[in-house]
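Note sheet for the following structure.
Removed: one protein chain of the complex. Kept in place: all other protein chains.
We just call them A, B, C, D, E and F in the order they show up, numbering each chain from 1.
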Amino acid sequence: MALYTHHLPRWKKEEVEAIKRGIEEHALVGVVDMYGIPASQVQQIRRNLRGTATVKMARNTLIEHALNELGGSVAALNDYAEGQSALIFTNENPFKLFKQLEKTKTKMAAKPGETAPEDIVVPKGPTSFKPGPIVGELQQVGIPAVIEGGKVKIREEKTVVKKGETINKKIADALLKLGIKPMDVGLVLQAAYYRGTIFTPDLLSIDEEAYANNIALAAQQAFNLSVNAVIPTSITIGAIIGKAVQEARNVGVEASIYEKDIVDLIIGRAQREMLAVALAAQSHGFELDEATL
Amino acid sequence: MEYIYAALLLHNAGKEITEENVTAVLNAAGVAVDDARVKALVAALEDVNIEEAISKAAVAPVAAAPAAA
Amino acid sequence: MEYIYAALLLHNAGKEITEENVTAVLNAAGVAVDDARVKALVAALEDVNIEEAISKAAVAPVAAAPAAA
Amino acid sequence: MEYIYAALLLHNAGKEITEENVTAVLNAAGVAVDDARVKALVAALEDVNIEEAISKAAVAPVAAAPAAA
Amino acid sequence: MEYIYAALLLHNAGKEITEENVTAVLNAAGVAVDDARVKALVAALEDVNIEEAISKAAVAPVAAAPAAA
Amino acid sequence: MEYIYAALLLHNAGKEITEENVTAVLNAAGVAVDDARVKALVAALEDVNIEEAISKAAVAPVAAAPAAA
Partner (left out) sequence: MEYIYAALLLHNAGKEITEENVTAVLNAAGVAVDDARVKALVAALEDVNIEEAISKAAVAPVAAAPAAA
């Protein structure tokens, strides 16, 4: 077992043992990318995850040692531990962990050279700036800044960087000054090992709206089936009665069955037919009396 | 619908809708009158406010005409 | 609208809409018949597809409802 | 509406809508049967395609009325 | 829908909708009655105000019509 | 609606909707199963084209009501 660690110094061995314990004591171990996350935010994320997940930062080499020592299918996580990785331990299922990590993301200012995660839009309206060189700086990157009432104002909404485009230094500076924070920063789950299976983010991102839509569709289907197949339930009995009554009325009116409950409907139909024919007659020269219309 | 047309014709002419009157109108139109249907019609109309039923229906076709076209 | 009802009654009964027939129906309903109007009606309806006009009326109210809302 | 419900019940059960059958159903429901109404019902339904009539929304104007209010 | 029509027939006739009554009406219509369906129907109707459901039915077709198209 | 969902689940899973299967599914969901309702469900679905029945928009008076208000 100590095949890989026998030559390591004591603190590293302890570190490797700690990683192994973390993996063994939790249902899930994930590899997260910590790149670009300021230390202050890491603290915040840890606080947010407290009680559900633990983040363990360690050098990649030590992570690799630990995974290899454990061996088996968990060692496949090595493929995802690159750059500034950390491990995350939890007993939640990987979908829930993924969602929680998404929720810990916060907005940050863009650094030059970063890629816009979505369209970056400068909203229309007043700014806190007094007139000065700022107007030119903004205009230079295409932001329609104007001076109005002694203040710098953005004349109209403007998309300055499209999703997927690189944010250059001038734009990054302008966004910083305007207080626009376009970047999503947080722990990015690279892969999760859970009960023998590796889950990657493409599997883990859930479209909740699609689920809600499917729930609505299923509920509609159940409602339809219950009513159309006449399987009364407390939820659908009203609709089933309504359908039966409707059908009976339709038949009654179509067949001109003179029953009290529907004779007004039959009158209505006759009246509409009369009006339709009256209008057609009128368009062919028959003068309608006042009472008709 | 002949029976209801006959009834509405009488109503519009200010005549009472009786079995006799309905039958007379239908006869004049050459309809082979079914007494039972006439009876049923007259009975059904007894408690109905025809003016009201007409005015409810009147709202529809004018507005509908363009939409239906 | 008695005139129109009379015409519809004849149409439904499968009878021709002639001046004579319309007059007979109106008479039976006790309506004082205006010959000129009967003539005008018969002439106008000659060019009207009554079935089509009626079927539009049937479709109408459904379409009217949203418009009325 | 009892008479219409009785007719639809028979139709749905695949039975013929005859005066006898309608009367039997109404009797079973404890309805004091009016022979003329039964006759009128059967006569009215004679030439009607019930399946087609069921799905036709003939009842619309009532529905439109509240919407218009 | 036989079972529902039977229930509506009883309701309209002012009779109680019991398993026994529903069964009697269905029998009279020559329907081979399934006790379980009668039970289920009667149970489901316990939770509903039939008058209300009927009056709501008048409002429905407008909403339903486009879906049926 | 549990019974309906159980039927839909079985249908989607390509399993037959039998009393036994429905009961098993409901039991697994912790539902206290009412045998009569299961029987009624299975009987009602016997001749039903489920695909068609689930996609045909049923009239939903509940939905229509607010629109009329």
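The rule we apply is simple: a contact is a pair of C-beta atoms (placed from the backbone, for glycine too) under 8 Å apart; a residue touches a chain by one contact, two chains touch by 3 or more.
Since we're looking at a predicted model, the values are computed, not measured.
Checked against the hidden chain, the listed residues A:73, A:115, A:214 or A:283 yield one contact partner: A:214.
Of the candidate positions A:129, A:223 or A:258, contact with the unshown chain belongs to A:223. Residues touching the missing chain, restricted to chain F, are 1-2, 5-6, 8-10, 12-13, 15, 21, 24-31, 54-58, 60, 62-63, 66 (touch as defined at the top).
Contact between chain A and the absent chain runs through residues 93-96, 98-99, 195, 197, 199, 203-204, 206-208, 211-224.
The criterion applied here is as follows: only the chains that are shown with their structure count from here on.
Steps from chain A to chain F, taking the shortest chain of touch contacts, total 1. Identification of common neighbours of chain A and chain B yields C, D. Using CA-based centroids throughout, the chain positioned farthest away from chain E is A.
Among the chains present, the centre nearest to the common Cα mean is that of F.
Chain centres here are Cα means. That of chain A falls 53 Å from that of chain D.
Multi-chain contact residues of chain F (touching two or more other chains) are listed as 40-41, 44, 57-62, 64, 67-68. The multi-chain contact residues of chain A, meaning those touching 2 or more other chains, are 230-231, 233, 238-239, 242-249, 256-259, 264-265, 268-270, 272-276, 279, 291.
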